[in-house]
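Data block below; observations after.
FYI, not all chains are in this one, though none of them got moved.
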């Protein structure tokens, strides 16, 4: 039986590592999605932001974030303790000693899986503040968000804090990851203001088309693939029949929700605009994925399709509404991850009898309030100390030249 | 021993899910391949088609296709029964009860693996009808193809129907998936006609170069990677020494066939045209992959290389020949998946002693006839009811503007 326990440990560890690798791949997805949806003159900067924020997320989460989120000293509380570093790995003796408390997967594989989640949350922010923000101010924000703001609310739910105790249900992070990223983005967008030329003085809204839609589509497919790791890995165990069945159902539901989102958003766009708007189909896929993330295990596949489809409808109207409010979010991140994230959290009680609306609302309210207020303060401090917005001339010429000193497509265009 | 059976179940389920995720990734591959091989003015539309057909495939296969294909009521027959939905998952008690009939992997993981196959078949169609077809007519065709046409012939082979009974061998779907997709594409191409300007009245053929070859190359690499799941997962079990060896050999043979296809197609192009034509190398890789898909398990790796190489040679001549017949297939899908798919099926008896040419010919004939005729009827109905081809002016301006209302690369070009 010892060999069986070792083998089981190896399989669950491998499952964590493969899931984590898929989530790491989402960093490429966000990069391509955002690079495709901005103008060519701001493309190199958003790529720089994306690869740098991923690196910063990993370093800050290793240094402090993981300890805050899973330090474990104050279960059920609001204030996390500051735990020690990852700590010694499980030994074979511990694993095979048996008992329900015996570790069943590598601590390092757990860290690997968790660290790519914080990068996902941070990636959401970068798109919303695109085309007008100073690079280094953004990266400094990333340091604070990934090292402190995200881990605190992550602790509330997944570290055993008060939201976990209160019965708040968020399987893989519609709230903890996606709405949190959107809340930080919203704070940044409010302080930054809209891009020049986006909103006319007469209340008109001017579409600013993305420069490279194949890239945006690629990014969406990458995210769709990565989401199998995001949701599938969040079951946290594979090695029994029940767990394997659960992971398989999560894969199916994740896929069906994305499919529902695509079809619903495309039909909605066709009805509203008379055209099959590709960017809405892409946002629909992502909305479906965000919507199912709060609970990919209890719905039947057809229900998952519907949950995703509702997400796909919501995201179209949300994008239109935010523009009416003059909240300029070049890639629709606040709608996809924030508004639809809330829908996903509210949909949990429809299929999961362990959930209730009051706990869901408590989670939505406290996570949003914490992340929004803390982020707003950090953005504000950055604005006062170093400024967060590039000059009008730099914005006109593109942030690629001013921030990165190069062009993303030097031979194709001189910018629009 | 119960723990071992549970663990084995978990490993096989995980193997299905990882394989399925790789096949899902092929959707991104087809999208990038096709988007790279069309002109820029038709790029957004083909991206919209690809992500939408994937979504539609998942929904239709969940609703009806899977039940038709694996409903199971009429083994050995021509007419499938209509089974029930996926059904209750296997319980731990069923798994550990033992016996040869005990389930060894999750039903949901099986659905996940199967559903991405139907999307692959449908993706093949979208490239062939590119640059001139109405988007919604195409998507309606996708509804019928994925919900009905594909599942019926899939049932004939993999659902236990008459082709399975007759000894037709098609390991992972050179015929069931690839030639089927090509047959549906051919029917569409015949009814649509060629793109304006492709064939001169004097019999001349005008090359219409793809706008973005890095994208096409990326798509080919994605498909190559995804094919490890496509063929490797089709062994359907991993958890014993014999099965693990089989899966490993399938990976090697799949890779070697693609390699053989690249080299053979590149040399053929160099000899014919005097240039190392990249698009032929890409088609050669895909041809090698299609060719080995009918039987990736019985050939030795060198034999697999040769099977792929023959596919790579065939595809070059097939593309030239189809142009002589004025069959306008912008991405070469009919050659890659149809003509080479037939080669793959005919090559099976060369290495697999359980196969024979008459059963292979029966399979080729019946699958082609069914899919071609059924598709032709559906395309024809669509043509009569709503039309399948855009207007000349829309075609001239690009279907991106007329169908999607946006441009794929608004800053790079005004179209060619």
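Think of it as A and B in the order they're written, each chain with its own count starting at 1.
Definition applied: a contact is a pair of C-beta atoms (placed from the backbone, for glycine too) under 8 Å apart; a residue touches a chain by one contact, two chains touch by 3 or more.
This structure is a prediction, so every number in the text was calculated from the model and none was measured.
Here 2 copies sit in place, and the number of copies making up the whole complex of this structure is 3.
By definition in this document, only the chains that are shown with their structure count from here on.
Residue ranges on subunit B touching subunit A, taken from their complex, read 3-4, 6-7, 9-11, 13-14, 16-18, 20-21, 24-25, 27-28, 31-32, 35-36, 43-45, 47-48, 50-52, 54-56, 58-59, 62-63, 86, 89-92, 95-96, 105-109, 111-112, 115, 135-136, 212, 215, 218, 403-412.
Subunit A contributes residues 1, 4, 7-8, 11, 15, 18, 22, 39-40, 209-214, 217-218, 220-222, 224-225, 228, 232, 238-245, 247-249, 251-252, 255-256, 258-263, 266, 270, 273-279, 281-282, 285, 301-302, 305, 409, 412-413, 415-416 to its touches with subunit B in the complex.
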